[in-house]
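The complex appears here minus one protein chain, its other protein chains still in place.
Chain naming follows the written order as A and B, and within any one chain the residues start at number 1.
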Amino acid sequence: MQRVGVFVCWCGSNIAGTVDVEAVSEALKSEPGVVFSTNYQYMCSQAGQDMIKDAVKEHNLTGIVVCSCSPRMHEATFRKTAAAAGLNPYMVEIANIREQCSWVHKDVLTGTEKAIILGKAAVAKVNLNTPLIPGESPVTKRALVIGGGIAGIQTALDIADAGFEVDIVEKKPTIGGKMAQLDKTFPTLDCAACILTPKMVDVAQNEKIRIFSYSEVTEVQGFVGNFDVTIKKNARYVKEEICTGCGACVEKCPMKKIPNEFNLGMDNRSAIYIPFAQAVPKVATIDPNACNMLKNGKCGVCSKVCAAGAIDYTQKDEYINEKYGAIVVATGFNPISMDKFDEFAYNQSKDVITSLEFERLTNAAGPSAGKLVRPSDGKHPHTIVFVQCVGSRCESCAEKGKEYCSKICCMYTAKHAMLTRDKYPDTEVYVFYIDVRTPGKNFDEFYRRAVEEYGVKYVKGMVGKVTPEGDKLKVQASDLIANKQLHIDADLVVLAAAIEPDKSARPLATMLTASMDTNDFFTEAHPKLRPVESPTAGVFLSGACQGPKDIPETVSQAGAAASKVIGLLAKDKLTGNPCVANSNELMCNGCSSCANVCPYGAISYEDKEFRMPDRTTKVRRVAVVNPAVCQGCGACTVACPSGAMDLKGFANSQIMAEVDAICK
Amino acid sequence: MKVSYFPGCTLKNKAKDLDMYAYKSAEVLGVTLEEIENWQCCGGVFTTANDEVATKLSSIRALKYAGDKEQPLVTVCSACHNVIKQTNHAMQTNSAFADKVNRYMAADGSYKGETEVYHYLEMLRDLVGFDVIKEKVVNTLKGKKIAAYYGCLLLRPNKVMRMDDPENPTIMEDLIKSLGADAVVYAKRNECCGGYISLESPDAAKKNSIAIIENAKVNGAQMIITACPLCKYNLEKCGADIPVVYFTELLAEALGVKEDTNA
Partner (left out) sequence: MHNNKYLRDEIIRISGADVSKCMRCGKCSATCPAYDEMEYHPHQFVNMVECGDIEPLLNSESLYKCLSCFACIDRCPRGVQPAKVVEAVRLTAIRKQGANHITADDIPAVVDADTPQQLLVSAFRKYTK
C-alpha cells in the first residue's frame, strides 16, 4: 500500500475563490492510502515545495497528489520536488482543480464538490503508480530549415553561427522568398534587395549551410533529436555544381513567352531561367513544361551555348535521406486569390492589381524597370486607389476571405502611397481603410507622414465596386466620415489582398505531426510563453507560417527559433519520456492492430518461442515497442483487441481506477 | 426530358416573348416544359423576414407540385426564380418556418424543400449542355457582339442562388458563345437596373440603367440580353439605343425557331 500525501493549492484566489480548499484537503484525508493532507496558498512557491519535501520525510510518503493548476503548468516543478525528496518523480499526480474546475464554476459548492472528485481520482491513480525510469537518446547535431525566405535564411544563419550544420530546403530555384520580390521596406524605406541579398550571400558562403533549392521534403520519420528526412531534389536539368550562372542559355533560349512567376506573370521569361540577378544559387533551371527539348526532343540550344557543359536533359529527380536533430518550419505565406472578389474587377481589368504586383511594378528589376505604369497600356497612372482589407477580417459565413487581420497591409499600403506621391507628385492617391492598424516602432509616425507630408488621401470606408470603362476604372466607394458615396475615376486600383500560409504547409504539418489552426497556420506550443516551438518536440516555427508578420517580427522570431534549436543541438543526449507503450507478450496475438495505428512507427514484430503448459514450445509473432520512438500517445492501447498493449504511467488499470473514483 | 415549368405572371402578359421562345427552344433541345396547373403569382420579390409565411405559399405550392411529379422545377423569369429558390432554401434550412408552412398546407401534405429548382439558363447548362446547344445552332450569330445582363435576382444572394460566380458570372456568356456570337464582358452586368423603384422614382431607375447600358456599350456591345422582364423594361425606358432582348429570343433565333413562332 502506498503512503500518499495530498497538497491542495489555493493559487491565491484563482482556486480558493470558488473552491473551499480546506474542505478538499479534509475530504481527501479519508481516501485509501492517504496519510497526510494539507493546503497552502501557493504550492509552486519555494515554501510550498519545501512543505512537500518535509512531508515526504516526516510521513514516509511514497506517492504525492498535488491539487493545483494544469499539469502543463507545474507537473515538471512537482516532479523535481519529489525527486529532490528522494522519490521517483513519476510518483506524483496532479489533479487539475483550476482550469476546468475553479475557473469554470461560479459557485463554491459545485467547485468544491468537483475538486474533491478530481482529487479522489488522482489518489486512486497514484495508488497504482510505479516508479518509472526514462531512457536516453542521442542528438543528431544538424538542423533542417524548411523554406528559404527571410525567416529560413535568418534561422539558418543563426544556427550556423553557433557552429551547427544546417540544411535549407527551398522549393523554388532560389532562396530569398517574398522579401526578394519587395521593393522598399517599411518604416525606414531601405531597399529590400540591399538588405536581403547580403544575407543570401552569407548563406551561400557559409560552410555550415547547405542549400537544397528546387527541392521539397517528402517524408519525415523519427522524433526529436533523431529525425529521418527524405528530401526530393527536383530535376532542374542543369548540373548545379558546374553551372556558372552566366546566363548565356537564358539569352539564347527560343522559348521566351513563359509567364514569369517572379514578376507575378506581368512579364515573360524563357524556358531556361534564373529567377533574378542575385539568385542563390545562381544556377539556371529548365522549366520542363515549357522546354521544347524536354517535351519533344527538338531544340537543344541551351546545351550548345553552355560553355561549362552544365545542361543535362536526362537529369532525374533525386531523393536524399538525411538525419536531423531539429526541424524548423519557415514555409511563409502567399496573398490569397482574388477570384472571389471580382466586385473589384481583378479578373476583368489588368489595371486592378494586388499589392505584391505593385511591389514588382515599382521595383527596378521588375517588368517595367521600376517605372510605375498601367499594366494594360504602359501609361502613367494619375489617380490611384488603394483598397485595404481585401479578404482580411471576413466573417466565416461570408464564404470568402479570412477571419484574421493580415497585419502587414496597413503599413505596406502607407509605404506604397507615400512612395508614389514622392516619386510622382502629379498623382492623386486614395487609400480606403476600415481601420489603420500601426502598432509597431515608428509605424504610426510613418503612416501619419504619408498623410501629412505626402498628401495621401485616406478615406474611412470601403470600395464597393470597380467598373472598368474605357481606359478608366470607375471606383464606387463610401466615405463614412463625410457620409457620402464617392465616385472616383481611377487609372490604377491596388488591392491589399489578405495573406495565407503557403499551400505546402498543410501536407508538411501532416508529415511532422505538427498541429495547425483552422487557417493552416502552425500552432505554437504556448501562444505567449513558447511562441516559436511547435507542440511536437523538435519542431520549431519561424516567420509567417505561424501567423501573419512583417519583416522585423519575422527576423526576431527566426532568431528565437534558432536559439531554441541551438539549445537542443547543444545537448548530447535527450531524456526520453518513460510513459511509453509496452506489450504484454503473453497476451499479444500478433494481429498488427497496434502497428497499424501507431503514428510514429514505434512498433515492430518478432517471432518468439513460448513454453506451452504441456511442455512443448510454440513460436508466436508478438509486438515489440521501441521506447525511444514511442511518444506515449496511447493509440495502440485502445486498438489492441486482446488488452496486451498498455501505457506506462497511464495503464488501463490506472485509468479505470480514476473512473471508478469519479463514479463512486 | 420533362420538367415542371413555372412561367409567372409577366410571362403570360407583357413578357410573352420570354415564355414563347422558352417553349420553342426547349422543344428543339428535347425538353418538354410542363406548365404547372393553377400556378399562382410568386409575388415578384422574396420577403426576407423570418416571420412571413403567407407571402411564400404560392411558391411552395409550385415546388410541391413539381416534387409530387418528381420533376425539377424550371423558371425562366429571374424574379420568379429568385423567389422560388429562396423560398425553397428557407424550407430546407429553417425548420421553424417549414413547420409553420406545413401547418398552413396541411391539406396538401407536407413539403421539406426536396424539389430541385433550375433557372432555364441552368437547365441549358446543367441538363442540356452548351455543347449540345452548339450542335443544334442553325442560324449562327457569328460576329454579333452581345452583352449579357444578369441584374441582381439571378445571382444574389449567392449563398442561396448558387448559379455562378456572383461577381464575375459566365453562364450567359457561355450561352452567347455557344450560339456563335461574341460575349461582351462588362463589370456592371450584375448591378441593379433600379428594379421596382421605377414606379415611384423613374429617374433613379434611369440613372442605374443608363450606367449599365453605357458600360456595356463602351465595351463594344451591340445588343443586351436579359432574363428579367423588369430589367428589360428599365433598360429600355432609360432610352437604350441598342436592342434589349430576352435570352430565349436569341436562343430561338439561333436554333432556327424564331421565324417559326412569328409565322
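Keep this in mind: contacts are C-beta pairs under 8 Å (C-beta built on N, C-alpha and C of every residue); 3 or more make two chains touch, one makes a residue touch a chain.
Since we're looking at a predicted model, the values are computed, not measured.
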| item | value |
| --- | --- |
| Residue, one of B:Met105, B:Ile197, B:Ile210 or B:Val245, that touches the chain absent here | B:Ile197 |
| Residue among A:Val463, A:Ala525 or A:Ala561 that touches the chain left out of view | A:Val463 |
| Per the touch definition above, residue among B:Gly67, B:Gly113 or B:Pro166 touching the missing chain | B:Pro166 |
| Residues in subunit A touching the chain absent from view | 343, 389, 393-398, 401, 434, 460-465, 476-480, 483, 485 |
| Those residues of subunit B which, in the complete complex, touch the missing chain | 8-10, 13-15, 41, 43-52, 55, 77, 79, 151-152, 155-158, 166-167, 191-192, 194-201, 204, 207-208, 228-230, 232-233, 236-237 |
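FYI, only the chains that are shown with their structure count from here on.
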| item | value |
| --- | --- |
| Separation of mean Cα positions, subunit B and subunit A [Å, integer] | 48 |
| Residue numbers on subunit B that touch subunit A, as the complex places them | 158-159, 165, 167-168, 185-188, 191, 214-215, 218-219 |
| Partner subunit B, residues of subunit A touching it in the complex | 339-343, 345, 347-348, 399, 465-470 |
